[in-house]
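The complex appears here minus one protein chain, its other protein chains still in place.
To keep things simple, chains are lettered A and B as they appear, and every chain counts its residues starting from 1.
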Amino acid sequence: MNVSAEALYVEPTLRSARRPLAGHIARSLLLILLAGYTAFSAGPFLWLASMSLRTTSEISANHYALPSILHWEKFPAAWFGSSYGTYFLNSLEVVVAAVIVLTLIGAMAAFAFARYRFRMNRVLYFVIFSTIIFPPQITIISLFQVLVDYGLFNSLVGLTLVYIAFQLPLTVYILESFFARVPQDLFDAARMDGYSDGAIFWRVMLPIGLPAIATTVILNFILLWNEFLYAVVLIADDAKRTLPLGIQKFMGDQLEDIGMISTGMMISVIPVVILYVFFSEKLIQGMTAGAVK
Amino acid sequence: MKRAGAREDAGLRTPWLALSGFLLPALVMYAAFTAYPVARTFWNAFHKVLPNGNETWVGFANLRAILNNDPTFWKAVGNTLAWALVSPVLEVSLGLLLALALYARIPFARFFRIAWFTPVLISYVVVGILWMWIYNYDWGVANELLRLVGLDAWTRPWLGNPATALPALIFVTTWMWTGFNMVVLLAALSSLPSEVLEAAELDNCGWGRKLWFVIVPLVRPTILNLIVLSFIGKMKIFDLVWITTHGGPLWSTETVSTYVYKRAFDWSTFDLGYPSAIAAIWFVFVLAGVLILTSLLRSRERLEF
Partner (left out) sequence: MIRSPVRTLAASVAVSLLALVTSASAVAQTKLTLWSHWADQDSKVAFVTDAVKRFEAKHPGVKVEITWYQKPQLYAALKTALRAHQAPDIFYAENDQTEYIDNGFLYDLSKDLNWSAIEPWAKQAWTFGKGTYGFPLEAWTVELYYNRDLMNKIGVTLPENGELSQAAFLDMVKKAKAAGITPIVQGVGDRPYPGAFLVHEPLLRKLGKADYMKLLKGELSWKDPRVIETLNYVKQIVDAGALPKAYTSIKMGEAHYYFHTNPGGLTFPMGSFYPSRAFNAPDKGGEPPNFPLGLMSFPAMDGGKCNNCKTLAAGGSFVVNAASKNPKLAVALLNEMATPEMGARWVKETLVQTGIKTDMSAIKGEHADYFKRLADASRGIDYFVGLPSQILQGQPKEVFAQVMNTAFPAGLLSVKDATDQMEAAMKAASK
């Protein structure tokens, strides 16, 4: 359901129409409170952005000043000198591969659940969906054992496979509820044109389902980009670390190089920010999809 | 919105070949990386699992040791439950208030919405590090602000004191998730039929009464969903604790997930059976918790109508 900005506005209440001054004061007070909350909410992130452009000695001198010189060179320094480039690329490899495969098989499964009638339909759907509530601890130890048994421990491939399985329930859930709402006539028409089931999937379902698919792609990307627990258990080599692990590694170093850590953190946050800036509506809709009845 | 009769009209025969083609990859992934590991964890729970395939059956010994002889486990359970029960209350009520504030026609609503949603997108690792710096005793924002307003006596090492460490972390997760709840509730509020709200206006309802008797019941399903989501999320929490306090000091922020990790990968024995038993017990706890919570919250809804 599309929620445009205009729909958020309600007509002015009759009460305040009767007492305009009180209404004005109340509104200004509210604005101040909200502005305060916004500073609270977005503040840490802006502080991070500011620190990522200052050197550690500048920060130690005054932790909260704005950058006097914009040290853009810190970014390449972090990328090449402090291996953030490696970690970024590892994260990119794993997350992109996982999201591609995940979207594909998730869409196929969602299509099957949404548009076909068969006996085990609801049972299987519930089984997959219910794993959303599983705490990761129930699988982390045995996944470690499983990956070791298959020689996939400490490999980006192994991590990718785990990530695919990890996000499958949510993907299937979001896509299934969208796919099921598509009017049947479209499929009937396609069938009458002689399309096979596979063709219906590729040529009818996917194009129509693109908004929901886009949402799950963005959602999965962000959730997997930030994923930490599985990565920390299943990756041991420094060269294979994903970004969250890479950042954690620098926190472990003896003398906290706040400037460099900030720059590294910005590097990890930037892709998410870009996605958010361009797709905020989609993203918000997607994330709220499960929560709004 | 009901499905447009999808499955009922699907066809005269169930095309098993195509169906299995669509379902199989997902089911295979599920079986290999979810179902089997869960089963194996339960299997581990009844064994002592040492390296090099050395596994011995111990029956209920692990479970007994955990429930009777492990103060750290109970401390972790206590912390995690406290988190999972307090957070939803804070996050959802604050989210509701903010959503109502935005709903009451504030300029820049869209900007606010975007700003308040941001914390959710940042990785827990980044959030953890930022807040460790914010809570830093000497130069962190928290203490600096206190010193600024002259409340020097209130400054303390927030994450270093067992009494304040967990509340400090709960504050962080509230900071993260309130914005999310706000956005969801806003969407729910906007989908309310405006006639009802206008009717309440004309009846000269007080602001508080309007809130409680009209608006809240209408968005109850969404509120319940958010509470359950928040509960589940806090029962699983790991990243934030691991980065900031590692479960300390004195186990005051030890959660079940950090304890499981420590026993499995950080402990001086290599036994995976014991932590698997903890995970199995916790799994049952979480399922039970979700069931209890949803039935508790839902039943009241049914009574209303």
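One rule holds for everything that comes next: a contact is a pair of C-beta atoms (placed from the backbone, for glycine too) under 8 Å apart; a residue touches a chain by one contact, two chains touch by 3 or more.
Everything quoted here is computed from the prediction, not taken from an experiment.
Asks: Which shown chains does the chain we cannot see touch?
Replies: Computed over the complete complex, the missing chain touches A, B.
Asks: If the hidden chain were put back, which of A:49, A:100 or A:214 would touch it?
Replies: Selected residue, touching the omitted chain: A:100.
Asks: Using the touch definition up top, pick the residue from B:238, B:251 or B:282 that touches the left-out chain.
Replies: B:251
Asks: From the listed residues A:27, A:71, A:181 or A:249, report the one that touches the chain absent from this view.
Replies: Among A:27, A:71, A:181 or A:249, only A:249 touches the chain that is not shown.
Asks: Among A:49, A:77, A:157 or A:214, which residue is in contact with the omitted chain in the full complex?
Replies: Counting the whole complex, the residue in contact with the absent chain is A:157.
Asks: Identify the residues of chain A touching the omitted chain, counting contacts across the whole complex.
Replies: 93, 96-97, 100-101, 104, 144, 147-148, 153-157, 160, 202-203, 206-207, 233, 236, 238, 249, 252-256
Asks: Tell me which stretches of chain B touch the chain missing from the display.
Replies: 50-52, 69, 72, 132, 136-138, 156-157, 159-162, 248-251, 265-266, 268-270
In this text, only the chains that are shown with their structure count from here on.
Asks: Using the average of all C-alpha atoms in each chain as its centre, how far is it in Å between chain A and chain B?
Replies: One centre to the other, that is 16 Å.
Asks: Considering the complex alone, what residue numbers of chain A touch chain B?
Replies: Those in contact with chain B are residues 1, 3, 5, 7-15, 27, 30-31, 33-34, 37-38, 40-42, 44-45, 47-48, 63-64, 104-106, 108-109, 111-112, 114-118, 121, 124, 127-128, 131-146, 161-162, 164-166, 168, 172, 180-184, 188, 191, 196-198, 201, 222, 225-226, 228-229, 232-233, 243-244, 247-248, 251, 258, 261, 265, 268-269, 272-273, 276, 280, 283-285, 287-288, 290-293.
Asks: Contact residues on chain B for chain A in the complex?
Replies: 1, 3-11, 14-15, 18-19, 21-23, 25-27, 29-30, 32-34, 36-38, 40-41, 44, 49, 98, 101-107, 109-110, 112-127, 129-131, 133-134, 139, 141, 144, 175, 178-180, 183-184, 186-188, 190-191, 194, 197-198, 201-202, 221-222, 225-226, 229, 232, 235-236, 238-239, 242-243, 256-257, 260-261, 264-265, 272, 275-276, 278-280, 282-283, 286-287, 290
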